[in-house]
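Note that one protein chain of the assembly has been removed; the remaining protein chains are unaltered in position.
After this line comes subunit A, so read on.
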Amino acid sequence: MNENAKARINGILLSIAHKIGLFLAMTVICLPGLWIVLASFRPTVEIMAKPPVWIPQDLSLDAYVAMFSGVGQGGIPVIEYFRNSLIISVTSTAIALAIGMAGGYAFARFRFRAKSSIFLGLMLTRTVPGIALSLPLFFVYSKLGIIDTHFGLIMAYVALNVPFTIWLIDGFFRQVPKDLAEAAQIDGCTRWQAFWQVEFPLAGPGIASAGIFAFLTSWNEFALASQLTRSVNSKTLPVGLLDYTAEFTIDWRGMCALAVIMIIPALVLTFIVQKHLVSGLTSGAVKG
């Protein structure tokens, strides 16, 4: 066999190996999600069976029907939880993005005293685990009387998300050449117009990814929410999962069904924003 044929076969084998490797990796990543969706349709006996029942025998929508059936019939106030989650996540994301854009732009474009220390300080706040903040936050919030309010959770999530949004958006503004804003100013824009007309659209993908991140963090957050919420006034979907635990039993099927309800909006949002995450939008702006 000549060397060319050998190299060709090696190439084919390698590409098959890559595909198998990728398939295994994707399986590991996707399986838990798939298992949750599957479990939401299966009776608890089947979910808990040992040895596990791999092929579902008995699929039904009972868990979903029960969830919306109202308290007393196995239902939970899922609409209220959903509403709370949505209000808190959307508001905190919007605020975190506004602050992140202002901060990211400032870090990318301006020179000021102690810039790198401030930036480092912001990043260091990310090293503190959220759960470690729950007790101090609880004390402060109870003194302020904002336990079990949307406002309290929104504040906490904004604080959690802002360092990350600033960091991410800063990186994207740095990629937008400074010349473009200057050209826009020469073309008759004010600084503010130059930002909205030129720099903002070009940093759009970065702002969108920061938005997704901030939204998902708030949407999925459990540790702080479980401490700072009390009732249907402010309980979010992740905290609502606890409604399926009783003293001696856990309704795994119900929990999985609620988890699916939680996953759907996040998935939809990611798909919507994803097409805006086209990188390389600035190509062609400067040089050849």
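Here, a contact is a pair of C-beta atoms (placed from the backbone, for glycine too) under 8 Å apart; a residue touches a chain by one contact, two chains touch by 3 or more; residues count from 1.
Convention: contacts and distances are computed from a predicted model.
Engineer: Considering the UniProt annotation of the chain absent from this complex, which name among "Sn-glycerol-3-phosphate ABC transporter ATP-binding protein UgpC", "Cytochrome bc1 complex cytochrome b subunit", "ATPase" or "Transketolase" applies?
Structural biologist: This omitted chain is identified in its UniProt record as "Sn-glycerol-3-phosphate ABC transporter ATP-binding protein UgpC".
Engineer: Which of A:36, A:66, A:159 or A:180 touches the chain that is not shown?
Structural biologist: Selected residue, touching the omitted chain: A:180.
Engineer: Just to verify: which one of A:32, A:52, A:72 or A:188 makes contact with the chain not shown?
Structural biologist: If we include the chain that is not displayed, A:188 is the one touching it.
Engineer: What does the interface between subunit A and the hidden chain look like in terms of residue numbers?
Structural biologist: 177, 179-180, 182-190, 193, 197-198, 201-202, 281-288
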